[in-house]
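Removed: one protein chain of the complex. Kept in place: all other protein chains.
As written, the chains take the letters A, B and C, and residue 1 is the first residue of each chain.
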Amino acid sequence: MNYNNAELMTVNAARLLRDGDVVFVGVGLPNLACNLARRTHAPNLVMIYEAGVIGARPSRLPLSIGDPCLVSGATAVCSMYDIFSFYLQRGNVDVGFLGGAQIDRFGNINATVIGDYNQPKTRLPGSGGSMEIAGWANRCYIITPHQKRRFPEKVDFITSAGFLSHRKEREASGARGKGPQGVVTHLGILEPDENGEMVLAALHPGANIDMIQQNTGWEVKVSVNLRETQPPSAEELRILREDLDPTGIYI
Amino acid sequence: MNYNNAELMTVNAARLLRDGDVVFVGVGLPNLACNLARRTHAPNLVMIYEAGVIGARPSRLPLSIGDPCLVSGATAVCSMYDIFSFYLQRGNVDVGFLGGAQIDRFGNINATVIGDYNQPKTRLPGSGGSMEIAGWANRCYIITPHQKRRFPEKVDFITSAGFLSHRKEREASGARGKGPQGVVTHLGILEPDENGEMVLAALHPGANIDMIQQNTGWEVKVSVNLRETQPPSAEELRILREDLDPTGIYI
Amino acid sequence: MSKLHTLSEAIKKYVHDGDVIYAAGFTHMIPFAAAHEIIRQKKKNLTVARATPDLIYDMLTAAGCVKKVIFSYMGNPGVGSLRIMRDAIEKGEMEWEEYSHFGMISRLQAGATGLPFMPMNQTGAPSLEKANPNIKRITDPFTGVEVIVVPPLNPDVAIVHVQRCDKHGNSQIWGIVGEQKEAAFASKHVIITAEEIVEEDIIRSDPNRTVIPSIIVDAVCQVPFSAHPSYTQGYYDRDNPFYLAWDEISQSTEKIQNWLDEWVYGVKDRDEYWEKLGEETHNRLKVSPRLSSPIDYGDY
Partner (left out) sequence: MSKLHTLSEAIKKYVHDGDVIYAAGFTHMIPFAAAHEIIRQKKKNLTVARATPDLIYDMLTAAGCVKKVIFSYMGNPGVGSLRIMRDAIEKGEMEWEEYSHFGMISRLQAGATGLPFMPMNQTGAPSLEKANPNIKRITDPFTGVEVIVVPPLNPDVAIVHVQRCDKHGNSQIWGIVGEQKEAAFASKHVIITAEEIVEEDIIRSDPNRTVIPSIIVDAVCQVPFSAHPSYTQGYYDRDNPFYLAWDEISQSTEKIQNWLDEWVYGVKDRDEYWEKLGEETHNRLKVSPRLSSPIDYGDY
């Protein structure tokens, strides 16, 4: 069965979701992953969007985080203040998806700036809600292509907290969530070890440790329980291609 | 023209309202006073109830602060948190009406307890919203019968701030509102002087300074501009008796 | 996942002796049916929190369920004193903790939003701050001004009556929306009593109307007329004569006991209670319809 990198990442992200999870969804691949999970093993997934939409059942592929198709037919809508406080800060969100220009060895994310903050070489969009999602969702997952420039040993700017310099440092910070539980790339999955360092936990079919190392900016440790992921199934690919993104916008 | 004390107080309270005022209304006489003002000189009065109702147009006499007749036909309803913060604390309320078991020389109100707080002789209802109304409405008015036990020199417990021990003490407290601007009784009206002391500013027809003094627990000062109020007009009484409280619940 | 329970099951499962409970609803949709079930199940040593204890907590106190009350206005609204609780406080038989309305609701707001405190501006009134060690001051680091802060209130159980919800607990409320949302989000468990359990489609036809989402709800109970003698906007009126009658009943231990025997212990559930109230009362509390102008969400 043929599949591309976006499909591979989406399917693997979907599998990390549990039935009944309350997920803070972004647009793009996280949205596809959540909808895929809902149609397969997690029918009771509750999707929350940072624009304040709860229990969305979008009838088309949302093109932005505030697409009106998210509201029509949702179970609830609330204000931005409420979604970040009553839902996220209060601890009512199980899973958050994150992305960013850079992810480092301890899962910290930079989505703000390359170079000096005050005289930026490249000005990126900034946090949006990701600082709070990374801090307060019970579990976070990151979906990103595996490229060396995206995986520096240390990010220039910590927009969203991973484990900072060590799991203990995150715990001392008072952030309520457990931090990044997985980085899903097109080569495999990194997961935090007992120190909060992101180590290679799974390889996708056809990938190997060398490929991971060549595309990562630090000496990647390999889990003693390194596993191989199951390739996307025909059914997973059918749902993605036929139902969720039939015009191929994201996959 | 005959009228009773409740009518006299209600009419005089109504006259203190200005067209366009946003008023935090209570049930009972304040509600009658506001509705009377709206039907006479203040058609643009906006009535807010602490239950979170804005622009109420009750079709019957509300029997409690949360009567459903306040909601049907109102312009807006909001939560308790919002009414106290977005409206009152933010400074969007011009006038508040207050009552209480005791009002003292500096307009401080006790609605909490007679005797020791921890071993109360008489346990009263407590603040409700009156602590915030007294603190934050631009102007406050108190409607109460004039009786010695209601006007001690110093209240046992300051539930709601008047001018504390002096106008300067209130100003130093950081409370944003200007404090009690008038105490309307069945004998006359007390108003604060430059020190924040409540002094006799107006007598109702038939009342005199002696009557005031005999019914007040401190040596009442008399304003140099002591005035006499106009008796309730036939039209004011007609609206009260025929339209607003036809079964005589409050008047 | 359906969360449907009978009210009796829900109270059995989620209300325990010694719990802090918050029966929500500011003068509106007060969940009396749940309180009566708590009385029938003889729960003890409860801490009962509400801005306005109202008759609902006077009844719980009369039945011996209450150890402590947390409140901001203790009165029989529009009538006078809340005699049973007042008496218990004056006799030193009940603990209490007191706030202003905004203090009380700020505690819920902190609890509901996961904050360790909520700030409030100063009101100038000093006495309650001296009487309650839970009311503290901190300094605003931007201006140096002092503000009042109160800690979060996180009850064990919130009981919320709503007009309509689906079987998952997605609940829609209109009319006075006092502190239902805040109480639900602040609490560890949430019991919903509803006038109507509707199809999910009805809820999804107007998502902006949803105040409490399923994800924080534990039990959904269909209990029409749950709020009597208070009211439910659009469903029935407040039974004002009963509020007046309570002022009379609550002056005598014997009358209180007789009332509890007849109207709480003597009935199985709210259906029986409502039937017992009789047709005259049913008709008196009926309201004619006044519908909202519909809105268009668009079929995107």
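Here is the rule we go by: contacts are C-beta pairs under 8 Å (C-beta built on N, C-alpha and C of every residue); 3 or more make two chains touch, one makes a residue touch a chain.
Everything quoted here is computed from the prediction, not taken from an experiment.
For the chain that does not appear, the touching partners among the shown chains are A, B, C. In the complete complex, the hidden chain is touched by one of B:46, B:143 or B:158, namely B:46.
When the missing chain is restored to the complex, the residue among A:20, A:43, A:125 or A:145 that touches it is A:125. What subunit C contributes to its contact with the hidden chain is residues 114-121, 136-143, 145, 147, 149, 151, 163, 172, 174-175, 177, 202, 205-206, 208-209, 233-235, 237, 287-300. Seen across the whole complex, the unshown chain contacts subunit B at 20, 22, 44, 46, 53-55, 57, 59-60, 67-69, 71-77, 85-86, 89-92, 176.
Listed for subunit A, the residues touching the missing chain in the whole complex are 27, 50-53, 63-68, 71-73, 77-81, 84-85, 88-89, 108, 112, 117-123, 125-132, 134-136, 157-161, 164, 170, 173-176.
One rule holds in what follows: only the chains that are shown with their structure count from here on.
Rounded to whole angstrom units, the spacing between the C-alpha centres of subunit B and subunit C is 28. Taking each chain's centre as the mean of its C-alpha atoms, subunit A lies 40 Å from subunit C. Not a single residue in subunit A touches at least two other chains. Residue positions of subunit C touching 2 or more other chains, listed in rising order: 181.
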